[in-house]
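For this depiction, one protein chain was excluded, whereas all remaining protein chains were kept in their positions.
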Amino acid sequence: MMKFTKTEKIRFKHVDFAGIVFYPRFLEMLNDLVEDWFEEALDRPFSKMHHTNGIPTVDLKIQFKKAARIGETLTKQLWVKNLGGASVTCAFQFDDAHGKTCLEGEVTLVNVALNKDSSDIKAEPFSENTRQKISQFLIQKP
Amino acid sequence: MMKFTKTEKIRFKHVDFAGIVFYPRFLEMLNDLVEDWFEEALDRPFSKMHHTNGIPTVDLKIQFKKAARIGETLTKQLWVKNLGGASVTCAFQFDDAHGKTCLEGEVTLVNVALNKDSSDIKAEPFSENTRQKISQFLIQKP
Amino acid sequence: MMKFTKTEKIRFKHVDFAGIVFYPRFLEMLNDLVEDWFEEALDRPFSKMHHTNGIPTVDLKIQFKKAARIGETLTKQLWVKNLGGASVTCAFQFDDAHGKTCLEGEVTLVNVALNKDSSDIKAEPFSENTRQKISQFLIQKP
Partner (left out) sequence: MMKFTKTEKIRFKHVDFAGIVFYPRFLEMLNDLVEDWFEEALDRPFSKMHHTNGIPTVDLKIQFKKAARIGETLTKQLWVKNLGGASVTCAFQFDDAHGKTCLEGEVTLVNVALNKDSSDIKAEPFSENTRQKISQFLIQKP
């Protein structure tokens, strides 16, 4: 019943010619949020993942609702909508300082074994320990 | 009934620790595709847009189906699924050299007037000229 | 006689295929350091700069001495080597947790007025207030 929460300040490098965040930079901020969640809440830091493992993103849906500008601090939240054997679907929401939502969406990650020398990516079930930690962030719709 | 098509080579800067494209880089490639479409097919180069206008992305859906690796050349295709007054929903698909789809999805853009000094973003209908050019890429489902 | 100091953690997005920081990402980290310095120490946040002003980088020298890897936290330091009328040359150094220097160098910034509609960039002297604040970070060679 928890949401994982981080804040991030909009910087010069994030904004485009119009002075608003260039949307691929929002995806970097989302990846940072997932990275922090794995390290701080799931005890699986990306730095400790062997280079033949990973959690690639397989599905992504985002609605951009309000532009964000340099100097603003956004609150980034993530929680779990569905936990499968080797995959997890997370909901996320980035709000501005006034509580207005800048973007929201869902991202599905798959736990995999990677083979660097071929194109093979094979799904691999989460460990029981990881499943338990992920499920603490599971928020069911009523 | 046309699809707008470009190719892009996967480079060192695109790939992550696992040797596959880091997905926010795919969104940069998508933005490049939209930018090329506006310049080459719609006669509205981003460089000529006044800095108080733009076409921000408001909705994005992507399915990542196959990893792409450094050295591969992808074919990027874009066509129109829906054309509204001030918005356009485009479908896109990135295929590898063997015709396998790496990713596909839909992106909705809105034609806007931006106000740099406030948070105001106001939708503005496409010009008739632009509408006509966009509609050449409209591919209706059967 | 002060050095401006920040820390930054190496993230998934920073590293390349070899698992070490891709060097253009170090330049983003350097730009963040300069941005923080202007906001926190010089009272000139980038977000408050009018869009016709800026402090472009005109000269950059870097020596990369030690690779940095995902999970490491670097200490970033910046101080002033030379303060001209409209320009400032800063030295910088990024060290790892063991005090080993990953990179060091010098960057020269010029205070300018930008003209968006032309290619004109005109140097403009720092205000007396800004000069005074900058000079607190001036460290002369013995």
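Letters A, B and C mark the chains in the order given here, with residues in each chain numbered from 1 onward.
Everything below uses one rule, namely that contacts are C-beta pairs under 8 Å (C-beta built on N, C-alpha and C of every residue); 3 or more make two chains touch, one makes a residue touch a chain.
Remember, predicted model here, so these are calculated numbers, not experimental data.
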Visible chains that the absent chain touches, using the contact criterion stated earlier: A, B, C
Given C:Met2, C:Ala18 or C:Ala123, the one touching the chain that is not displayed: C:Ala18
Touching residues on chain C - with respect to the absent chain: 17-20, 22-25, 27-28, 31, 51, 54, 56-67, 69, 105, 114, 116, 119, 121
Hidden partner chain, residues of chain A it touches: 12-13, 15-17, 19, 22, 24, 51, 70, 116
Hidden partner chain, residues of chain B it touches: 11-13, 19, 28, 31-32, 35, 45-48, 51, 69-71
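Operating definition for what follows: only the chains that are shown with their structure count from here on.
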Most widely separated chain from chain A, with each centre as the mean of CA atoms: C
Per-chain Cα centre nearest the global Cα centre, belonging to chain: A
For chain A paired with chain B, centre-to-centre distance based on mean C-alpha positions, whole Å: 22
Centroid distance [mean C-alpha coordinates] between chain C and chain A, Å: 29
Distance between the centres, which are taken as Cα means, of chain C and chain B, whole angstrom: 33
Where chain C touches two or more other chains, by residue: 12-13, 19, 51, 70
